[in-house]
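Input: one structure, supplied below.
Here the complex is missing a single protein chain, while all its other protein chains stay put.
Naming follows writing order (A and B), and every chain is counted from residue 1.
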Amino acid sequence: MSKTNSGNFFEDFSLGQVIRHATPRTITEGDVALYGALYGSRFAVQSADTFAEAIGYDRAPVDDLLVFHVVFGKTVPDISLNAIANLGYAGGRFLAPVYPGDTLNAVSEVIGLRENSNGQSGVVYVRSTGFNQDGIEVLDYVRWVMVRKRDPKTPARESHVPSLPSVLAADALGDAVPPLDIDAWRFDLSGSPHRFSDYAVGEKIDHVDGMTVEEAEHMLATRLYQNTAKVHFNQFTEGQGRFGRRLIYGGHVISLARALSFNGLANAFHVAGINGGRHVSPLFAGLTVFAWSEVLEAQEISGRDDVGALRLRTIATKDRPCADFPFKPGEDYDPSVILDLDYWVLIPR
Amino acid sequence: MSKTNSGNFFEDFSLGQVIRHATPRTITEGDVALYGALYGSRFAVQSADTFAEAIGYDRAPVDDLLVFHVVFGKTVPDISLNAIANLGYAGGRFLAPVYPGDTLNAVSEVIGLRENSNGQSGVVYVRSTGFNQDGIEVLDYVRWVMVRKRDPKTPARESHVPSLPSVLAADALGDAVPPLDIDAWRFDLSGSPHRFSDYAVGEKIDHVDGMTVEEAEHMLATRLYQNTAKVHFNQFTEGQGRFGRRLIYGGHVISLARALSFNGLANAFHVAGINGGRHVSPLFAGLTVFAWSEVLEAQEISGRDDVGALRLRTIATKDRPCADFPFKPGEDYDPSVILDLDYWVLIPR
Partner (left out) sequence: MSKTNSGNFFEDFSLGQVIRHATPRTITEGDVALYGALYGSRFAVQSADTFAEAIGYDRAPVDDLLVFHVVFGKTVPDISLNAIANLGYAGGRFLAPVYPGDTLNAVSEVIGLRENSNGQSGVVYVRSTGFNQDGIEVLDYVRWVMVRKRDPKTPARESHVPSLPSVLAADALGDAVPPLDIDAWRFDLSGSPHRFSDYAVGEKIDHVDGMTVEEAEHMLATRLYQNTAKVHFNQFTEGQGRFGRRLIYGGHVISLARALSFNGLANAFHVAGINGGRHVSPLFAGLTVFAWSEVLEAQEISGRDDVGALRLRTIATKDRPCADFPFKPGEDYDPSVILDLDYWVLIPR
C-alpha cells in the first residue's frame, strides 16, 4: 500500500459513498487578516467587530467565501486530485455563522456518477458539507467534476445523475445570519446608502475597479485554503503542459469578483447561496480581473423583515473593463470572460 | 443615482465639511503578523508582549504606521479617488495606543480649498482623525491633495489655505505612550545600547540594508489597509498610462524606511509625530529601497523623564545605497530619492 495519496479515480467512487476529508482547520484572526490582504474586501460586517456586534452578531463573522474555500480545499485530495475539469456548482447554502476560533471539517457524499462515452473518464457529483467543532453544518453545496478513470477498460457502471436545483428558493437562505437590528446598521459606515429596495431586477452594475493577480498571491491564497490541486503550484510541470502556466484556482477569481463588487453592492454583506457557477476560461498571473453584476431577482424571505435577498449574476473578465457589461445570455461568452456566477446575497431592507 | 462610488471631485468639497469614512476595521494579531512579514520590523515594543508589558504597556501595541495606513486607507474613497497627486502631510500626531482588538474608523474635515489657476483642478486640505471603538482619538493628521474638477467651467470659489505647523512642538508628542518604566527597558533585547542622549543633532545615520519590493508585496500591504487607490492594483490600465507600471503606495515606502531605520535607531520605538513628508518620485516593483536619517532636533518633553524626542529627516532612495547620504537641503533631490520624511520618534532617556 503506497504511503502517498494518488487521489481517487472514477472507479473508486460509488453512489452513496461518504468520504470524511482530512485535516480539520481552526479558522483564526490570522486567516481573516490574510484573506483581507489578498482581496481587499471592505464589507463592514466582516471588517469590524463593532459593526457586527451592533446589528446582532457575536462579533465579525468570517467571510463566507473563506469558509467556502476552506471546506472546498478539504475535498480536493479525495474528490478532484485526478479531475480533468471542475464542471459546476449547485445548491450552495451558508448555514451557520463562522467566527474566528471555530474549527471546520468536511464530509462529502457521492450523489451521482455518469461515465463519459469515451470510456476515459466520468462525472462525479458530490454534496460536500462543512461542519464546525460542534458538529453544526456551516455550509453545503453540490459540485460535479470530470475525473479520470484508472483504467479505460473498467466496464461502465449504471449512471445516476442527481436532480439539482437551478436556483435556491429565497426562503432557504439566511441561516448563517442572526436576526439583525437594522436600525443599528450605520449606512454612513457601510460605504453606501443603498438598501434592498434600491435595487431593481435587471439592473446592471459595473464594479469599475480592476485587480491584477500575481503568482505569489494566488498561491498564498490557495495554500491558505489547504487546497492541494497540483496545477496551481507547480510551474515545472505546468510549464510543459497545455497552457505553459500555473492555473489560478477558480475560487480565487470568485473572491476577487466578490471584493470588487463592494463598489456598487456595499451593503450586500452576506453571500447566502450559490445557485451555480462556471469557470468559463482560465486566469493566469499578470492579468487584471474586472467584474460586473446583474440583479436577476429580488426576494423577501419569509419571516424576516431585516434583510432581503438579491439574486445576482456576476461576470468576471480578464484584461477587459466591464463598463459595457460584456456577455448577454444566449450569446457566446466574450473570450475575456473567466467567471459566470449565479448567487444570492442578503442586504438590509 | 449611481450605485458605484466615482469619488469626490474638487467641486464636491466645501470648507468645514465633515466626512465620515466607510468601513470600520478591527485590527487583529493577524494584521500585525502580516505587517511584520511585509516589512520585517524588529522594534521590541511592537514585537513582544513581554517587553511592552514590562515597561508599562497593556501588551505590545500595534505599529504606529499600521495605524496610520489603516486610517489613511479609509479616507481614500472620499478624498483622493480622483486625486492627481498627494501633495503633503502636516501635524500628524499619534494620540492613544492601539492594541489588537481595537476597531478603527476615520473622519475628515475639509480645512482648506484652493483652485488651481488652470481651472482643471484644485487643492483640498483635510484634517483626518482616526478613532477607536470608544471614540478616543488615536491619530490625526493633515494632508493636502490635488483633485480634479468635475467640470473645468465650474466657477472658481474663494480660496482658503489653512495655516499649518511646519514642525510639531515636542510637548505635543507622546500621548500614545503610557508612562514608561525605563529601568525595565532591556537594552540587550532591544537591539542597541543607544539612548536619547547618545544622538546628536546633525548626526547622520546610514541604515545600510536594502529591501527589494515585489508587486505581490505592495498590493498585499495596500489591500491590508483597505486602500482602494486604483493606480496600485490595475496593471491593465496603468500599463497604458504615464509610467506603464503600477505605482507603489507611498505609505509602503514610509514603512519600509521605518523598518530599515531599526539599524541605527533600534530604541526609537515610537513614531510620535509626522511634521511633513514628500513622495519625491515614484517607486516601482523590482527596485530596492535604501534609507538614511539625519537627527534634526533632540528635545525633552515637559513632564516626562522616561522618553525624549528626536526629530528625524529620513531620506529613502531606490537602487542607490545611502552610505554617502544623498541629498543636501537646498540642492535638488538626487533622481534616486523617493521619500523625504520629517518626523518625531520617541526614545528612552
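We take it that contacts are C-beta pairs under 8 Å (C-beta built on N, C-alpha and C of every residue); 3 or more make two chains touch, one makes a residue touch a chain.
Fair warning: this is a prediction, and the values are worked out from it, not measured in the lab.
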Query: Which of these, B:Ala156, B:Ala172, B:Val208 or B:Val231, touches the one chain of the complex that we don't see?
result: B:Val208
Query: Of B:Ala60, B:Val110 or B:Leu168, which residue touches the hidden chain?
result: B:Ala60
Statement: Contacting the left-out chain: of B:Glu217, B:Glu238 or B:Asp342, that is B:Glu217
- line: Interface residues of chain A toward the undisplayed chain are 3-6, 20, 22-26, 28-31, 33-34, 77, 100-101, 103, 105, 133, 214-217, 219-224, 226, 228, 230, 233-237, 246
Field: Touching residues (missing chain, whole complex) on chain B
entry: 28-34, 36-40, 42-44, 47-51, 60, 188-192, 194, 198-199, 203, 205-212, 214-217, 220, 263-266, 286-288, 290, 319, 321
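The definition used in the following text is that only the chains that are shown with their structure count from here on.
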Whole-Å separation of chain centres (CA-atom averages), chain A against chain B: 36
